[in-house]
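Below is one structure, written out as structure tokens; comments come after it.
Removed from the display is one protein chain of the complex; every other protein chain stays in position.
On to subunit A.
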């Protein structure tokens, strides 16, 4: 049952969380290949009109093999489907669908909330139309910390993005702070 106070992530002990450090905690198989429609819908809210993404000849003239997708769309193309045949019906009261970030949702820890504090991505190969992206998620480190919002820990997740030829497209590092919020009257 959803509430007006969000709470997410697998619950567990600190020791359980530590046991995941240095391990692959998830693999995300992108649901769809890069295509013109998904690129266009991504460009629209950013009012971004670059011919590399829409004009085959312009992309070739710029040195590419054909139309590409924006590099930062790797994040979108690596996401799995949010529903597929055989899954349960969506119903009132369901937990909302969240973007799959395995260090939040699949690593057990004694914290109820989380937010991202920092992210960096390196890009190695362009995303071409037809490419399919898979992401391997690894928990790199855990560092305990108390912030103004409450006590918790920084979870560092390394994401390696590969295309269908097993070539590394991008590598991302995401810092997530998972914590228990300070209660009213506390802190």
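To be clear about the criterion, a residue touches a chain if its C-beta (ideal position, glycine included) is under 8 Å from a C-beta of that chain, and two chains touch if they have at least 3 such contacts; residues count from 1.
By definition in this document, contacts and distances are computed from a predicted model.
K.L.:
So which of "Metal ABC transporter permease", "Hydrogenase large subunit", "Acyl dehydratase" or "Serine/threonine protein phosphatase PrpC" is the UniProt name of the chain that got left out?
P.N.:
Its record in UniProt gives the absent chain the protein name "Acyl dehydratase".
K.L.:
In the complete assembly, which of A:75, A:133 or A:153 touches the absent chain?
P.N.:
The missing chain is touched by A:75.
K.L.:
Per the definition of touch given earlier, which of A:15, A:120 or A:166 contacts the omitted chain?
P.N.:
A:120
K.L.:
In the whole complex, what residues of subunit A lie against the chain that is missing from view?
P.N.:
Touch set of subunit A with respect to the missing chain: 4-6, 38, 41-42, 44-52, 58-59, 61-63, 70-73, 75-76, 79, 82, 96-99, 113, 115-123, 149, 173.
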